[in-house]
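Of the protein chains in this complex, all but one are displayed in their positions.
Here the chain labels run A, B and C in written order, and each chain numbers its own residues starting at 1.
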Amino acid sequence: MKDTIGLCLIGAGRAGMIHGRNFASRVPHAKMVAVSDTVEESARSAAGELGIDTWYTDYRQALENPAVDAVIVVTPTKFHHDIVIEAAGAGKHILCEKPMAMTREECQGMIDAVKKNKVKLQIGFMRRFDANFRRAKEIVDSGEIGAVVSVKSLTRGPSTPQEWMYDIHKSNGPLAEVNSHDIDTLRWFTGSEAASLYAMAGNYRCEAAREQYPDFYDTVLMNVRMKNGMMGNIDGAQGVQYGYDARVDILGTHGSLHIGGLMGGTTLTYTKDHRMSADVIRSWTNLFYEAYVNEDISFIGAIREDREPEVCGLDGMMAVDIVRAGNESIQQGQIIYLS
Amino acid sequence: MKDTIGLCLIGAGRAGMIHGRNFASRVPHAKMVAVSDTVEESARSAAGELGIDTWYTDYRQALENPAVDAVIVVTPTKFHHDIVIEAAGAGKHILCEKPMAMTREECQGMIDAVKKNKVKLQIGFMRRFDANFRRAKEIVDSGEIGAVVSVKSLTRGPSTPQEWMYDIHKSNGPLAEVNSHDIDTLRWFTGSEAASLYAMAGNYRCEAAREQYPDFYDTVLMNVRMKNGMMGNIDGAQGVQYGYDARVDILGTHGSLHIGGLMGGTTLTYTKDHRMSADVIRSWTNLFYEAYVNEDISFIGAIREDREPEVCGLDGMMAVDIVRAGNESIQQGQIIYLS
Amino acid sequence: MKDTIGLCLIGAGRAGMIHGRNFASRVPHAKMVAVSDTVEESARSAAGELGIDTWYTDYRQALENPAVDAVIVVTPTKFHHDIVIEAAGAGKHILCEKPMAMTREECQGMIDAVKKNKVKLQIGFMRRFDANFRRAKEIVDSGEIGAVVSVKSLTRGPSTPQEWMYDIHKSNGPLAEVNSHDIDTLRWFTGSEAASLYAMAGNYRCEAAREQYPDFYDTVLMNVRMKNGMMGNIDGAQGVQYGYDARVDILGTHGSLHIGGLMGGTTLTYTKDHRMSADVIRSWTNLFYEAYVNEDISFIGAIREDREPEVCGLDGMMAVDIVRAGNESIQQGQIIYLS
Partner (left out) sequence: MKDTIGLCLIGAGRAGMIHGRNFASRVPHAKMVAVSDTVEESARSAAGELGIDTWYTDYRQALENPAVDAVIVVTPTKFHHDIVIEAAGAGKHILCEKPMAMTREECQGMIDAVKKNKVKLQIGFMRRFDANFRRAKEIVDSGEIGAVVSVKSLTRGPSTPQEWMYDIHKSNGPLAEVNSHDIDTLRWFTGSEAASLYAMAGNYRCEAAREQYPDFYDTVLMNVRMKNGMMGNIDGAQGVQYGYDARVDILGTHGSLHIGGLMGGTTLTYTKDHRMSADVIRSWTNLFYEAYVNEDISFIGAIREDREPEVCGLDGMMAVDIVRAGNESIQQGQIIYLS
């Protein structure tokens, strides 16, 4: 077993640097050795913050570096496919952020390349490593609420979608960028794949997108029937302003379970207008901070112990499938049946 | 303005007697004068409990009693139509429990009879009179969370459905019996009518019904598009055992609002297994006790002040419409478009 | 066993009418037969509201009325002693509001009169009949949190104290008027009597009282050692404005228990300032509404079944003892040892 895994971060933006900092200081047996970003200044400054000397503007250079055992891919989604294929070809293990890729075909290609080159591929559904989600899984698996009947997962983000997301034919839209996590939660807790789904959506807040991108939606409600008969519901919204809202409601045959809550602290204030008030969670970076650390620790474990990653390429591909079926349902106003 | 309204309760079961007791003691300007129930013993004992002497086994006798100004109809749904038509013909005001009737046509007949006879008809959607729902309406109307985007209403009941509900072609099923309330909440908070809907359902708990009633469902998830573009979601379940779970989640363009909670008291216990535990609400009779009182007070107000009831025949009819469209969607596996 | 107990309310103010309305409509086997109030208009209008014809301005007339089996004493505290002694002499059962009287000696006289005349005397510590308090007692008695170590009870009221309370030598102050309930809770959950106590207090809000009544306090913190070694703490405050705050914290040898909460409803609002807010309970009349009903039902039960009331004269007397010791501690700045 290799003692220390050398890592290169590919894509040094906000999300990328969460991983970068984790691997640099909070993940045992991990060592950041390089950073790559197409923007030179980003690459240089990220390397500086992580206390390393090696940075690239072309990830291919990283793939040639023998000190790099694994790469963390946190670029825009459309680049995932090529980077992962090449990284696998270079014998590097891969932690790839969600969404895994743009299409099912891309995902299949990535899975094949990884298999052929015998490297590990882990997909970034970090909620599976969150303490609250793990506790919930443990309780559900214990049978305490009976057999699972339905899983409802909600993620609403405070920020207005960025313009690159408006063309959902190119971006796969909010279902991909945000609700991928909810889709994975649904699959994880039902232990099944989607059989059919129906999504309703609308653009309620993004005035700027309305004319040019009539297909764009900032809010979506999607019902999913799983192959094993269980039911799912996904609630997604962008630009809600009030906070970062991520909650799951699982109904069993004789019990129920909730994950998540909006409280951003424990300080409650009671005032003379007869109101109680409290702060709300503002960002996923606060809520899932520890989940990222656990995810990164698990990735290193999969490499060192030569075991299947806890979230694998199939998980990434099936989520992409559901995202695209959801978008199709929205655009056609039809129920979509998955194969 | 008549000072005191004389009332006859038609149907002296558990739900009926909630109204009976309210009108007997907690509603100003109301006076219970008679009770009618097809089961003689029920009628007699209800009269006894309410401290009155007059009871009938045939409601038609009540309609002939000049001391009766108004009737409260709490019989099985299939009798609502005939009783309301006859009561209206006899010049009696009517508080009719939900669901209003079995079909849209029945509802229309009732509305016509009421109009023709110039009597009041109020439908029993008592949640509109619940303090928490009213507060929520006030906040939504104030614009504090922006324009409404989506309304999600959930009602899950602890008890296993009774056999008469199994044949949903005769009973209209759980959507009618329980989720009528959620449907009304959706209409109330969106201020709009359903344009289309899609429901998924299943029988996850009622083994006894499975063979003979394959259409029966004890759990349902339904997405609704309103005519004004807002979205709705209804989550219904029967026999969940853990408690009576009634919650609403309203998303606005820049805020959000929750109604409801499962806590059945304020006593929290912390034990040496490092767990906190608390009692859960067991029944709608606890949760909405005061809502029924307010509903009954409002009904008396509508009669005395000669104003339109706060929940009228149209509200009852539109809910029946959505119930039936929901059942149709479940049976056909199709999106249903409402006219 | 007498089927119906005839009652006369003595003192028809806000608190009195809570009992009046309960006995008139929500307490089985009870019948309001008369009301007495020194203010003629109050007596007359209370009788009207309760639907009875008999009202007095002198309670002695009620004591002569053979239809009156029991009286509810809700006058200012200083009149309790004489009324109770006379009522007992007239053979009437008595529900006497807290505080029981002004001094231990008065209480002893009342207890003696009641005993001699073989009537029931129940003291108005209605929290013992509140569902949350009862549930807590059940859990504590079950041993789930181990043996009781300490009981902390807090009551803070929104309203500014009225002027008659300023002279604590005459009124016994906030400890008597408000924190009597907390004192009773402490005795109930420890099952013991106070051995010693130390109270700190101050006038933080009542500017008007400061000069003329330097002994007046609107806030008090009192530590109590019980005879069985358990510890108690009482937190009282008047004029806090933010709501009606009543909470209990019980520490056991291996667990803990909380009663109470400030939430005045279940409606939570999330707004774009990243805040969650909710309404707070404004008044004891909301919080303990059902507790009063249960208390009144229990009183009727004690009479009909000829059993000891659940809260008896001794409970009233011991609370008065602690109130006076607390006031003495505040004034002298000393630890007070109770006999």
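Methods note: contacts are C-beta pairs under 8 Å (C-beta built on N, C-alpha and C of every residue); 3 or more make two chains touch, one makes a residue touch a chain.
Since we're looking at a predicted model, the values are computed, not measured.
A.B. asks: In the complete assembly, which of C:235, C:295 or C:315 touches the absent chain?
C.D. replies: Within the whole complex, the residue contacting the unshown chain is C:235.
A.B. asks: Among C:19, C:98, C:137 or C:156, choose the residue that contacts the chain missing from this document, as touch is defined above.
C.D. replies: Candidates C:19, C:98, C:137 or C:156; residue touching the omitted chain: C:156.
A.B. asks: Please pick, from C:219, C:294 or C:327, the residue that touches the omitted chain in the full complex.
C.D. replies: C:219
A.B. asks: Give me the chain A residues in contact with the hidden chain, please.
C.D. replies: 24-26, 131-132, 135-136, 139, 144-145, 254-261, 265-272, 279
A.B. asks: Footprint of the hidden chain on chain C, which residues?
C.D. replies: 145, 147, 149-150, 152, 156, 198, 200, 202, 204-205, 219, 221-223, 225, 229, 231, 233, 235, 237, 240-242, 245, 251, 253-256, 333-335
A.B. asks: Considering the whole complex, not just the chains shown, which residues of chain B touch the missing one?
C.D. replies: Contact residues on chain B toward the absent chain are 158, 241-243, 245, 262-264, 270-272, 274-280, 282.
FYI, only the chains that are shown with their structure count from here on.
A.B. asks: Over half shared numbers or under half: where do the identical copies chain A and chain B land at their interface, same or different?
C.D. replies: Comparing the two copies, chain A and chain B contact each other through largely the same residue numbers, since over half are shared.
A.B. asks: What is the distance, in whole Å, between the centres of chain A and chain B, each centre taken as the mean of its C-alpha atoms?
C.D. replies: Taking the mean C-alpha position of each chain, the two centres sit 41 Å apart.
A.B. asks: Provide the C-alpha centroid distance between chain A and chain C, rounded to the nearest whole angstrom.
C.D. replies: That pair's centroid distance is 57 Å.
A.B. asks: Out of chain B, which residues touch more than one other chain, so two or more?
C.D. replies: 145, 254-256
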